[in-house]
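Here it is: the structure, laid out below.
Only one protein chain is missing; all other protein chains are in place.
Read from first to last, the chains carry the letters A and B; within each, the first residue is number 1.
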Amino acid sequence: MQPRRDGAPETRKTMLADFDLVIPANLTQALQILSEDATRNGHDAMPLAGGTNLLVDIRARRAAPKRLIALGKLDELRGTTIDNGRVIVGGRTTLTDVLRAPRMAEHAPSLVQSARVFGGQMVRNSATVAGNLCYGSPAADTVPPLLSLNAELTLASQAGRRVVPLNDFFLGYKQNVRRHDELVTEITWPLPPSNSANLFYKLARRKGDAITVVGLAVTLVVESGKCSCVRIALGAVAPVIKRALAAEAMLIDQALTPTLIDAAAGQAVEACEPIDDARASAEYRCHGVYVLTRRLLTQAWERLS
Amino acid sequence: MSEPAEYFRPLRPTELRQVGRPLARTDAPGKATGSTRYGGDYTMPGMLHAKVLRSPLASARLRRIDVSKARALPGVACTFTGADLSDRLAPTDIPGQTGAKRLDTGQSILVKERVRYYGEPLALVAAETPAIAQKALDLIEYDLDALPGVYDPLEALKPESPIVQGSNNIVAQLKIRKGDLDQGFAEADRVIENSYRTQFVEHAFLEPEVGLAWVDENDVINIRVSTQVIEHFRSIADAVGVPHNKVRIMGAMVGGGFGGKEDLTVEIYLALLTRATRRPVQLVYTREESFLGHGKRHPFVMTYRTGVTKDGAITALKVTITADAGAYVFLSPYVILYALVAAPGPYRIDNLHVDATAVATNNMYTSAFRGFGAAQACVAYEAQMDEVAKALDLERMAFRRRNFLRTGDKLATDVPIESAVWTDECMTKAWEALGERTPDSVPVKVGRGVACYQQSYGRIMWLHDTSEAWVGIEVDGTVTVRSGVTDIGAGQISALGQIAAELLGVSLSDVAIYHSDSSTTPLAGTTTATRALYMTGNAVRLAASAVRERLVARSAKALRATPSQVDLANSRAFVIDDPDRWIGFKQLVALCASEGIHRSELALFRAPFTDKIDPETGRGRVHPDYTYGAHAVEVAVDTETGEVTVLKSIGAHDVGRAINPAAVAGQIEGGAAQGQGYALSEEMCYQEGRLITLSLSEYLIPTAMDVPQIESIILESRSGLGPFGAKGIGEPALIPVAPAIANAVADAIGVRVYDLPITPERIVMALRQPDSME
Partner (left out) sequence: MAEKKLIALEINGRRLEASVPPNQTLLESLRELGYFEVKSGCEKGDCGACAVLVDGEAIDSCLTLTWTVEGRRLTTVAGLGSGEHLHPLQTAFIEHGAIQCGYCTPGLIIAAQSMLDTTPNPNDEDIRLALSGNLCRCTGYTKVFAAVRDAAAVMREGKRSG
């Protein structure tokens, strides 16, 4: 008879299960190792970026990779630059790097707001933006801002590279289009025009180091008194973080009024498929989406008009 | 006792030189540099690593458990299951110094047949490495048959509910019958009734439970453990079947306790394993295991029915309290006793009925936690005071003042309070310190709240509490204090040093304090019940005073003065009226040594003893004395999201005498943060008994981003029973915080959330009630 294990308390996880660790010296090596793994080893290797999610999962036995490819030496992927009208964040850039990057508060106000309240200092010093995207938690703090900024990811493998809009990146709960032999080398988005506003709000059960209950980001561009671009990104209210497309459609080419904003906020709630958990009920999450959509749209509109 | 008004005056300059100063604590440098060794920082050569297998079901029958595969694993030294311990029980009663057994509350050390809560220990393993021990746990096979459980205390009282243990689910039931309740309600113009609920709360000390045990050459089981109570050596000896003098507990600096390390933790497991293997064994709990491994704060359901006249005199109060005791007794009977005594709060209520019941469920057992039942009561009585004031349209503080208990008035248990009762002064000062009101800014509403309290310090009087300490002077003039007291972070040890330094006229750096070793330091009792300073401080005072008396006598002779003319200070003995006539402390000590004058003393301090209270009326003395104070807060509530920001948080407490004001402020500030978590964010969530908030990212204690700058106001009535007139502050600091926040939130949004924690979600739901908001 097999011993019973279902639902056993997670108390036995004092040590990490066995795995092998490879530390490539550069991107080329890293991609080569991932490529070999993909062809020979049956996808049992996982890239290790900051480790602030993956190592927790391994300890809790929610993940059991045979091999980790540590990306710590890939300094060529670390840092932020502006090129050709786009902000470029390297695939190894940490949250702290984002906070320290000059003028990032202008280039991505929502991302900076989310990075400030991302975990605690030590986690921000280790965790990478790309890692936060790839882990794909529905509560990931950097995803709503980057979705609202219309970010794109560059995925590189030995076979080449491709650019994927963040909007198309996620396939389902903790699932995305990254192949096992690929790494995120860049995250980019267009420099926001001066007639734009970009806001983020994290609703959580406490102010410091908390898991998000609702994370909401809004980008608004106003031209000639009307919204020429609206992006509303909803975090922690569905299996994947996504845009409230129907709500956005209601606002495009419109001058915003309280009534319209209210209607759009109601529409944003329609996009939610939240769960009940110990942090909040589904009902409250929907309420949060309504309130925050209304609030951020109002603030953005007021700032621009 | 004088009237409080006489006590209430600016502090005079005192003759005290060490006591009353905010000295850097003796334990601080080691902690700042990391050289302090905590329980888990001790290792031994050849040490085994232990692990505990825990039940994945909250209510079940253990049909089979088979450790043979685990035992066969290379590197496994020892295993235990309930079958190996058929005649042994772990005590769950209140730990005592007298050794008397008080309640029949024994529990199987490991499950023999019946599993009653999620995480109940099924088996123990000791192995060469933690990894092997972990693997061995995975190899233990067992079959559990799920049984119906009961997870709500009100459900558990219904006749059709499953019985957790014994013949019914009532663990303890206590009552107060004071005055004439019917008459009191008849005299009332209004009767206001409300129910309040509190949640399961976790201590969340930063250091998970840990210990290291070995058997020495004299067959003594030595256990180095993170504990509030070294006196557990007796229960451990009984549980493993050895004489009391064959178990030695050595404490270490404790990485936080708050009541969570008051019951036994890892000690019996370690004793069993080291005795069986004759090798050193270490057991380190993970955070998850810590959450599963010790009792929580009792959730309470409290109904308050208050009769009051139009002008705000309370004429009657009927209180019903139901506490979730969880699956085993532990300290529940005492916790509801505290709640019983605290039920009316710091108010004079002549017609009072209180019924308190602790009910067994298949939830995690509940036990000691800072405030010990009185904290929950304060959540209700202070919310009720605001609700009654609101119903009568009276100003909240004026209504409180109208009803405050004052020195000489009778407590809930119908005996008078003798020490100073400065509730009013504390409330007034705390409120004043809030300063200018922060304005509202749509959609944020600002509110203010205050809460007052009465909290005991010192143990229940029929537990016959005593404490011992030894003070001695080495021939080089340095001072040694020996006391079994454990230091759980509040500066318990440093305070003893300060008292000894004061009485012997030396500086704190001249004093070394040896502590928490059951075989070499005199037993101080426990560091629980806000008793360490009161009891052990007094024991040190007695011991140091006796030594001082001999030194003064000898120096008087040397200085050709009478003892009453001589004082000790600045490491010398001198004539008070002629300080140029002095003798150095070192020289004086050498003189005493050469003449065989006894330079040390072992003292025992005995708290006042009484008999138990009357079971029918509750009449009698329960605690030696009480601390009084208040907490005031200002909060900002986002009326759309329900988020609460605490803007100002001010505690004002009459501590009798602050031995170390910095340490007192530390208690007030820490209590303010802990109380804020209790009010707003902390909740251990159980689903059918299964804990679902199993980490510090799901159980949310306040962070540096959450708490405001906390202000402490220290009042000193000098009326306490502790050394130099000190009262206690450890538990009291926490008590009024959560209700003050609850009252501030209600003030802000115009509607009350009756259940803790006051989450954003509950605020939003409360605001949706049709009668909410003006």
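Keep in mind that, in the parts below, a contact is a pair of C-beta atoms (placed from the backbone, for glycine too) under 8 Å apart; a residue touches a chain by one contact, two chains touch by 3 or more.
All of these numbers come straight from a predicted model, not from anything done at the bench.
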| item | value |
| --- | --- |
| Contact residue for the chain not shown (choose from B:I701, B:L721 or B:A738) | B:I701 |
| Identified contact with the non-displayed chain, of B:A24, B:L154, B:A186 or B:A398 | B:A24 |
| Chain not shown, touching residues in chain B | 22, 24-25, 27-38, 40-41, 203-208, 253-258, 284, 286-287, 488-491, 662-663, 665-666, 668-674, 695-697, 701, 703-705, 707, 709-710 |
| Residues from chain A at the interface with the omitted partner, ascending | 13-21, 23, 48, 50-52, 55-56, 59-60, 68, 70, 72, 96, 100, 116, 119-126, 207-209 |
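Please note the rule applied: only the chains that are shown with their structure count from here on.
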| item | value |
| --- | --- |
| Centroid spacing, where centroids are CA-atom means, of chain A and chain B in whole angstrom | 43 |
| For the chain A and chain B complex, residues of the former touching the latter | 1-15, 117, 120, 203, 205-211, 213, 278-281, 284, 287-288, 291-292, 295 |
| Contacting residues of chain B [partner chain A, same complex] | 51-52, 54-57, 118-119, 130-131, 134, 137-144, 284, 286, 288-289, 292, 640-641, 643, 645, 680-681, 683, 685, 690-694, 697-698, 700, 702-706, 759-761, 764 |
